[in-house]
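This is the structure, below, for whatever I ask next.
The complex appears here minus one protein chain, its other protein chains still in place.
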Amino acid sequence: MRKRLTAVVALAAMLGLSACGGGDSAGSDGPVSLRMTTWSANEAHLKLFNDIAAEYQSSHPNVAKITFDPIPFESYTTTLTTQIAGGNPPDLAWVLENAAPDFVSSGALLPLDETLRKTDGYGFDELAPAATKLWQADGKLYGYPFSTSPFGIFVNTDLVKAAGAKSPAELIAANAWTWENAVTTASAVAARTGKAGLVVRDFDYKGWDNLSTIWTGWGAQAWSADGKTCGFNAHEMVDAMTFLHQAIFTAKALPGPGTAADFFAGEAGMTITQISRASLLDKQKFGWDLVPLPAGPKGNYSVIGQGGMGVLKKGKHAAVAADFLAFLTNPANSAKLAQFFPPPRTPLLTAATLAKTNPLLKPEQLQSVVIDGIANGVVKPNHTGQAELSQAVRSALDPMWKADADVRGVLDGVCSAINPLLAK
Amino acid sequence: MPVLTDNVAGRAEPRPAPGGTAASPRRRWWTSRRRDQLAGLLFVTPQLVGTALFVLLPLGLVVWYSLHEWNVLADTFDFVGTDNYRELVDDPKLPGVLRSTLFFSVGLVVFNLALALLLAVLLNQRLRGTVVFRTLFFSPVVVSLVAWTIVWGFLLQDNGGVNGVAGAVGLDGPNWLRGEWTALLSVIVVQVVKNVGLNMVLFLAALQGVPAELYEAARVEGASRWTQFRRITVPLISPTILLTSIITVVGALQVFAQIAVLTQGGPGTSTTVLVYYLYQQAFQFHQFGYGSTLSVLLFLIVLTLTVVQWRMRRKWVFHEQ
Partner (left out) sequence: MNNRLPLRARVAIYGLICLLAIPFVFPTWWMVTSSFKPVSDIFAFPPSLIPTELSFSAYRRVFELQPFAQQYLNSAYIAAVVTVGTLAVSSLAGYAFARIRFRGQHALFLVVLVGLLIPSEVTIVPLFQMFNSVGMIDTHWPLILVPTLGAPSVLATFIMRQFFITLPGELEEAARVDGLGRLATFWRIALPLARPALGAVAIFTFLHSWNLYLEPIVFLSTPEKFTLPQALTQFVDAYGGPMWDVQLSAASMTALPVLVVFVIAQRQFIEGLAHTGLKG
């Protein structure tokens, strides 16, 4: 790495570029600046982060500046990768759950255990094991899962009522909130109101990992826990996908491919998404409800999506950055972050605590969806080399989304497409 | 033509050159040919320095990377010689990618040039209101690519605006972005409509430069409108056709954002063109070495195409001898 950079510098200098250059010298002992890349440019988020940073700086004069560098979500990984490749990595970075295995296993991140444990009052053992599992390798923690957000189903109660179907709330009360019944309700909404029945948000027949919110109920998984065996042609997956295929093309409970409907604009009866989207319902004109995912043949289950924060080993001030991360995620600041991001700390995971910062949700909704969800949640599919796998699965699954698809055959095809990648 | 004095000329010379009329012994050495040599080099210097720094140097580095196995996250950068090129030959996905690239580029270039020429010819009729239409056809050029692509993504849904219109005239429109061929076609159309305004304006300018007398003469000889178009218009605007076709071919091989937003290379790999594939390899799969190898391939393809077009210009372009 160093050799390459030296070559570049020499070339550039030779060509006279350096004449106009300035820039700070690395590795000085003076006050340091920290930079953290995020995919949120939301003003409320940035204000909270900046407030916490200011508080940190007031007690740590060695840190002159902490900046948060928002990068658009779609180009987040590209930009982060370019910065790392170009020799200008951020000190801290948010990491998406689907990139987590790559970041954790590659050695790009600094192990955090030691710093976090030695920080006074950090309460390292409060972190829920289900939440930190994805961010660990060889018994070390490489990322702090600042956002651990379970999937639930939002219901447009007005549309369900208009369709004369059984509402999820009624089904739950009758202990009959199963996928069969959920599809019946969704199909009634679609048939009688002309709107969409059930939308798996962000799936859109491309983001297939969102389907794990369904197939987990059948006990299916994309690949085995050790990541070596393809799970797409296992009988659980075939059953789950056959059910889904019928729900889409026979019962018309889900809008077909190429038909988007936005739940939050009142265009769908139900949607599967992360509960953090509740804020979108703030000004809606329709009645709504939030319920857990229905039971599948394997009983109750839940699925979570995550975002983590890590310290780049190659950053100029990795140790200082780790110390700031410990401050940013200590119990007091975690409580503040909880208003936007469901926290991984068990003491914060009570309905009463969460209700304070999520006024739109009722305590029982928080209990059933968030708290129970995080405790036994299955994280969405993830694997080292996820991007390439994900791409291979997407294109192999495409033939599935036709009315006359051979479900079993397509799933076999998925496995033959990804087996070489799983074997890597 | 402005009247110029020696004085002005002397001041404006790049170098203190001997006065135009003053005879001196140096005069014989300092011939106009030598002067041209110097002037020519000086004139192109800024462009050459820029090319060296911002084109050739990065390109050289890309070639250098392509000889390495470079995983950015793991921070490995190992010399592997021509391994990446061997992988290129064996890559089972590459033939499909090249095929998509071919269909996409050919479709886009043909459709773009044909539509640009059609619009230019229509707007070149002396009709009232053409200025308004010119503006309308040009307007997508200045619209943000993101907004443009999102609206089209919305229109091309199965229940979207395009099929709504098709339904109104009794046609059953396909599910545009979900069929292999229709997805390719959709991306082409979205891209052409966005950018055809630039080519249209260039064609329009070229058409207005065709002397009206030529058409008069042709009409006297009884040539049909189509013959006039073929025998007069096309040859006279051929320099513009060359210019626009080179720009469009090069542009077609660089289309990226629309594919990322509309189809993400699917369904299957029907819209995975080379630039999108190399982006996936380098930035999503973190394989910078192999991504760079694909870049070199892309560069060679574009280079070949451009050289071929450039060679062919003598055959059919009117102004170059």
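When the chains are written out, they are named A and B in that same order, and each has its own residue count from 1.
The definition used in the following text is that contacts are C-beta pairs under 8 Å (C-beta built on N, C-alpha and C of every residue); 3 or more make two chains touch, one makes a residue touch a chain.
Predicted model, so just to flag it, every value in this text is computed and none were measured.
Peer 1: Could you tell which one of A:126, A:267 or A:372 touches the chain left off the display?
Peer 2: A:267
Peer 1: Going by the touch rule given at the top, which residues of chain B touch the chain that is not shown?
Peer 2: Within chain B, the residues that touch the unshown chain are 1-4, 6, 8-10, 12-14, 17, 19-21, 32-33, 35-41, 43-44, 46-51, 53-59, 61-62, 65, 119, 122-123, 125-127, 129, 131, 133-148, 151-152, 154-155, 159-161, 164, 189, 193, 197-198, 201-202, 204-212, 215, 236-237, 239-240, 242-243, 246-247, 250, 253-254, 256-257, 275, 278-279, 282, 288, 295, 298-299, 302-303, 306, 318-320.
Peer 1: What residues on chain A make contact with the chain left out of this view?
Peer 2: Chain A touches the missing chain through residues 5, 8-9, 12, 17-18, 20-24, 35, 39-45, 67, 69-75, 78-79, 82-83, 85-88, 262, 264-267, 274, 276-277, 279-280, 283-285, 340.
Here is the rule we use: only the chains that are shown with their structure count from here on.
Peer 1: What whole-number Å value describes the gap between the mean CA coordinates of chain A and chain B?
Peer 2: 39
Peer 1: Could you pull out which chain B residues touch chain A in their complex?
Peer 2: That would be residues 52-53, 57, 61, 70-75, 77, 154, 156-159, 175-178, 260-261, 264-269, 279-280, 282-286, 288 of chain B.
Peer 1: What residues of chain A sit close enough to touch chain B in their complex?
Peer 2: 1, 4, 8, 11-12, 15, 17, 74, 77-78, 81-82, 84-85, 102-103, 106-108, 205-206, 256-260, 314, 385, 387-388, 391, 394-395, 398-399, 401
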